[in-house]
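Shown here: the complex without one of its protein chains, the others still in place.
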């Protein structure tokens, strides 16, 4: 049966990540990076990878990693979400690593595990599991040409894994024929990039079913594990809001003593509690290779995406005017939550996937219903 | 432009109906009727028709009515809803009267206007405007045979207007070949009846487009005006709940001084306020024969049905245990609201109708969306 | 080491099964199980347990379920098993436990809860039922309400005021009420479904010997908290499988009756399915947490979301069924052993589910508990103490 708890090792990992982020990723620093046009924090990423080895968690020991597993990866994501930390963990340690593992291209894993190189899967951030975009075409060489719009964690990547609909290719992100343009993004702490490839030299690492399977595996892992980041974002919002209403006074009382405020936060807590169970389930299914993983991943996005958004919205609301300002962290969470709600497909798309996975089919014909 | 207010005549009518219902239709009497197996209150109906002439409001003066209009009918329905009064106004003064007017069968209107006879349209209560059920077939005579399940306001009716898919027929409800069986109904204050016709003598009053048009007109009027009853039900629930929480004390304070309770009731008030505007709009469109009437009617059911249900549910909840008992009126409202939410089509069906009427089409194809 | 315990427990189960045919009489088998210490392994020896950590119970349950042994019918005596037992084992004397726990466990004696009063619902501590000392007895007068199973119960968990002159939480004492005592009158309380699951209980000069007191005089509120904590955490029986409960009925109607489907309802059915699955996994996670530890306020979250879900799903079922949903099955006043949520009509489910957010602590009270005890938000200014 699925194990929904955290074991001692996982709790210890959480403590380490949380302590490091508390020391080196306060929100003021993250906001300053956004304001300064340097949203990613390479120094923070070096610490996370160097001191805690987070990038190697999902990589087997024989390939240079820690051989931990996706349950641990999920714990890291919770903490990264709780701090809206600006590091490319999702793109490199989840998407790219999972794609490489899936197609057996293990040679590059060691570099990713040690953080010497960063990578991402070059698909639009909103791509849901099961889709395999083909906006790029390969020619002899091989070289790739085409464009991929709105890729997450591409800006700091050294390596791009690019599908062309049939094959999956490794492309040097800093190499010739690759042009990357930062997108003015809703979530400035995980900005997207538009990528244009013009006869960029590439290496084919998988073809046919192996390639589409690798992309699907990566996106499924992304959807399943992003849920843990969403739980972290929601928890961060809840903590922030609770902290505020306990100290802010109006009408001679702490705002948090007003019943409507209490009940709103209690509802958020219930949702976060449920989201945690759902996200743990998805991580556990992924970790043990459960045949239900696709369903668990879609369930996770259908539920947790909305919880993070609600928690962030309530956080802004309960802060009143101050939560609406630039100089307060609430908006960092709101933008991360809202952007993540589209990542790997909206909750709506995942509910549609569940219609198939859970056998709840759509009406025989629709729209034309004459009432 | 649509007139969404009540004029002086309408306010005076409201006062009269409200006073009569306060005197003669307290909820205890209604509940006693339900318990005694006599849910309809013929004495109350006689007063409403005899003293206030409510059944004649939508009937032109030349046909023996008051020649008022649907705006006034809507006001009466608001008050009937506010008191969950057990009278067949909807079936007789709205559905049957409108069907007869629509197909020009004015000879029977005088009897309906004076309340000497009651009538209803013999279709399942959930039939939405635009549908024209054909579970009955006509044979020479003409006589009708077949069955219609779940008809509202049929039990006290003398006259049934029965469609067979092509024609519309008048059938003596007390005549030969007509068997009516009371249904154990969710809303015991407006119980349904199953009707079986076995070669029941009938008179054809319309055929073809005139017949289907009459049924559609009746159902559209039903949907548009039921919204006013729903506003009344919601207002009744709000009044009941407000009255309770102002006097009930817990923790040394009126329950109504707790902020979460106040905010919940404020939200209900906002919804009732909106429902009133929507219902007035539907009644006004119907009254002036606006080409937007079908849209206004679907909008009214899509919005007001839900408001009445929410108000009734909140009313039960805020009463706590007492609201869950048989010996308190809250359940009469809850059952009326929930049953009315299905009448003339659910809110969902009306939203689907709006997709057509407001040009918001369904997806090109659905269900099969591979994510 | 834990494996040793598991092996020992499996041995005890095997021996129980060898000596007592699980297909024989339920009461006899359950009695033997109690005597073997396999009712609640965390209870003391002699009181149905073996003084083991709570999480070992799972081994016993699993082995007995495999053998097809009868369970303790947790819904038939839900207050006894879910609330009385944990309260007794924590607050009752050894003599009291020996008198009550075995017949409670076997189902020979049903329990009910005499807490709520007409003017003390959410504000339970405002109760006014009086208990006055008279020699070795207490004389109880007052009225209780919302008492499920009172008409079948042998014993009732009773809160009564023994000192009206101190702040309200401090003047309460906890008793076990003998429901057969003279002066105990039980009247059915009919609810909006038509049936009467609950009762009003009138207590008129009821004499209870002091041996029926639980905990110290004036300490009843503290004892009651054990009962209430367990009320909220009680998740009877086995873990729900996917689509267990009401969502399964809805999903089945959806699958088997394509003519009822619409695009709008599809979105709502999928949304409800997602929430049901989230709630199920949350209950499962809580169960995993409880297997080791004590119940905490987290149970409130499960109760809150199950109530909301039951209301949402049953309303959606009515929308799906349309005309059919307008039919009820029976308005006559029944006296069911327990609400038959899955066996009756959709309209019944809808109506009955309205009670889920009221009974056993309203959703409003639960939210306040979560806000104050879990999130640490400040209490409201109090005007009643």
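Per-chain residue numbering starts at 1, and chain names A, B and C are given in the order in which the chains are listed.
Note that a contact is a pair of C-beta atoms (placed from the backbone, for glycine too) under 8 Å apart; a residue touches a chain by one contact, two chains touch by 3 or more.
Remember, predicted model here, so these are calculated numbers, not experimental data.
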Checking the contacts here: which visible chains does the omitted one touch? A, B, C
Just one of A:81, A:129 or A:150 touches the chain that is missing; which is it? A:150
Pick out which of B:99, B:275, B:297 or B:337 touches the chain that's been left out of the picture. B:275
With the full complex in mind, choose from A:36, A:291 or A:321 the residue touching the hidden chain. A:321
Contact with the hidden chain only, please: which chain B residues? 1-5, 238, 242, 245-246, 253-254, 256-259, 261-263, 265-267, 269-270, 273-278, 280-281, 299, 302-303, 351-352, 354-355, 358-364, 366-367, 369
Where chain A meets the left-out chain, the residues are 34, 124-126, 149-150, 183-188, 192, 249-253, 258, 260-261, 309, 313, 316-317, 320-321, 323-327, 330-331, 334-335, 338-339, 341-342, 346-349, 351-352, 362, 366
Those residues of chain C which, in the complete complex, touch the missing chain: 263-264, 266-268, 270, 380-381, 383
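Basically, only the chains that are shown with their structure count from here on.
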Where the centres are mean C-alpha positions, what is the separation of chain A from chain C, in Å? 41
In whole angstrom, the CA-centroid distance of chain A from chain B equals 51
Per-residue overlap in chain C, given as positions that touch at least 2 other chains: 262-263, 266, 364, 367, 380
Find every residue in chain A that makes contact with two or more other chains and list them. 258-259, 261-263, 352, 355, 361-363, 366-367, 369
